[in-house]
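Pasting a structure here, questions to come.
Note that one protein chain is taken out, while the other chains of the complex remain in position.
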Amino acid sequence: MYTVEEIANLLEGKVVGDKLKKVISLSSFIEATESDITFASEKKFISKINQTKAKVVIISEENNKELTLKEDKILILTKTDVRKLLPKLLKFFKKETKSLDELIEKDSKIGKNVKIAPNSYIGHNTTIGESTIIYPNVTILEGVKIGKNVIIYPNVTIREFCEIGDNVILQPGAVIGSDGFGYATVGEKHIKIEQIGKVIIEENVEIGANASIDRGAIGDTIIKKGTKIDNLVHIGHNDKIGENCLIVAQVGISGSVEIGNNVILAGQVGVAGHLKIGDNVIVAAKSGITKEIKSNLRVSGFPVQDHKKDLKTKIAMTKLPEMLKRIKKLEKEVEDLK
Amino acid sequence: MYTVEEIANLLEGKVVGDKLKKVISLSSFIEATESDITFASEKKFISKINQTKAKVVIISEENNKELTLKEDKILILTKTDVRKLLPKLLKFFKKETKSLDELIEKDSKIGKNVKIAPNSYIGHNTTIGESTIIYPNVTILEGVKIGKNVIIYPNVTIREFCEIGDNVILQPGAVIGSDGFGYATVGEKHIKIEQIGKVIIEENVEIGANASIDRGAIGDTIIKKGTKIDNLVHIGHNDKIGENCLIVAQVGISGSVEIGNNVILAGQVGVAGHLKIGDNVIVAAKSGITKEIKSNLRVSGFPVQDHKKDLKTKIAMTKLPEMLKRIKKLEKEVEDLK
Partner (left out) sequence: MYTVEEIANLLEGKVVGDKLKKVISLSSFIEATESDITFASEKKFISKINQTKAKVVIISEENNKELTLKEDKILILTKTDVRKLLPKLLKFFKKETKSLDELIEKDSKIGKNVKIAPNSYIGHNTTIGESTIIYPNVTILEGVKIGKNVIIYPNVTIREFCEIGDNVILQPGAVIGSDGFGYATVGEKHIKIEQIGKVIIEENVEIGANASIDRGAIGDTIIKKGTKIDNLVHIGHNDKIGENCLIVAQVGISGSVEIGNNVILAGQVGVAGHLKIGDNVIVAAKSGITKEIKSNLRVSGFPVQDHKKDLKTKIAMTKLPEMLKRIKKLEKEVEDLK
């Protein structure tokens, strides 16, 4: 727990309100609760500053002009652009972890009938549910919670504090909780923004070989129950993937994407960041999604469009050289007719 | 070995023929031998039911109308659609494996001059051929057979019962024998179909870093001799890749694809499921293959076409905005001429 003043000092900012108010953790504007501190760097958040549940909000001094605040809000006003302070802020809130001493750390809680193969590392304060099977060369870092009947194949990594539901299957080489690709660019340098969120994988999910699921920057990456993710898929930080989705091999999903239930993304599809995809959407292979997709649509292509229209577009594409010739011929004929 | 009756009881089906006939294993319609049991769920198989070598065939009751069977065929008729029974059926036929006890299990057969680095796990009933080198943090699970002079780099996983030929090289992080992406969707839920096949990698094959080769669902995934597979390639379940192919980085091949000999798939190509690609085919980078490709063709694009035509199509594509303008101009001129 930290006082508002401590954080203000860290960021060389001024406090407007109760300096001694205590906050527990840093959270995103939308997901924050009353005991959290948050920040607003984008205009859309600054104008809605009373809508975050966080009592304490960090904003740049220059954004404090026309704000009318709820009485109980406390502000930290910074001279520097808040975006540029994020590396410092997240580093401050990153949880410290213990040193790694023994193959199976003594403070890990291993359930009944758990099978741990030789050569796997089980970190501090981990919880492994009943009848879970852990194959060789698996690494499970500090604070990870794993449910019952989970199968974790060889060479899987589950990083700090991630949560794995019951009956989950992780194929070999899958990585859960790698850092998201988050940097604050100052001049030409990219300063790392510590990724302090985690990954939550709900029950009955399967993750394919060598797939990678990034942890949230602030807040969590969530894969909801029953979803199946194929080999070599990339899931970016803070993505929320709905229930019973099928995410086929080599799909890449950028950060902060929200996907509904029963969605199918076929192989090698790419999804740009901060988008929403509704329920029951089907996206054909190799499509590139750069805009919101409403529920129940079947789409394909790059740019993405209705699947049937895209099929027609693809057929027409192969006629393009011929079309060029036909246009040239028409131009000549029209010229002659004039 | 199981009696037909046992399996009929499992599926709540009726036997037509000899209930006490014994079957050894479950096999695919096409690959089955006389001692196997198989199933027919698709029309193309049901109509050709006498062509499978399997003596025992499982079909849905409703498909048993106009069949004229060879005398020695035995049927199991199920009330439920056979597709929906697959999870149960494959679970039944999945081989049980032993518990993992020691870093190098005592019943493994290690050939002469084999070098096993510290920290690698060698499973039960494995066979490792002469002069093979196994780097650290490798996991080789039960029943795997590895040839002579094989090099297995760190963090490689070879799952149960897979076979690796002589002189094969597996780059770091490669996964051989992960489960294929196979589910039976019942309502909105995706029920796992156990993948009971294996991967067979013939001699002189090389597999790139963090590539993943899925095991067959029923029957095997096969990579034939001399083929080279680059980093981060995905090979789906039951694929058969011919001899001396070059499969470049990040290619993704869906399940049940058959590829001939001497084929080159350049980087990031995607191949849809259940397709055939002939011998000596060359596919340019980033192409998407959704139909059969005959031997000796050079193709590219998405949709795929003759490579030279695709190059013309790609050039024409960059003229599209201009073409639109020219059409508009023509329309106006023609209007004026009328």
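Just a few scattered comments:
Order as written gives the chain letters A and B; numbering starts at 1 within each chain.
By definition in this document, contacts are C-beta pairs under 8 Å (C-beta built on N, C-alpha and C of every residue); 3 or more make two chains touch, one makes a residue touch a chain.
Only a predicted model underlies this, so the values are computations on that prediction, with no experimental measurement involved.
Here one chain is not drawn; of A:48, A:79, A:109 or A:190, the residue touching it is A:190. Note that of B:108, B:210 or B:254, the residue touching the chain absent from this view is B:210. Chain A residues in contact with the hidden partner, per the touch definition given at the top, are 99-103, 119, 121, 137-139, 141, 155-157, 159, 173, 175, 178-179, 181, 183, 188-190, 192, 210-212, 214, 232, 234, 236, 250, 252, 254, 268, 270, 272, 288, 290, 301-303, 305, 309, 312-313, 315-317, 319-320, 323, 326-327, 330, 333-334, 337.
Take chain B: the residues that touch the chain left off the picture are 115, 117-119, 135-137, 153-155, 169, 171-173, 206, 208-210, 226, 228, 230-232, 243-244, 246, 248-250, 261-262, 267-268, 285-286, 314-315, 317-318, 320-321, 323-324, 327, 330-331, 334, 337-338.
As a convention for this text, only the chains that are shown with their structure count from here on.
Put simply, the C-alpha centre of chain A and that of chain B have 31 angstrom between them.
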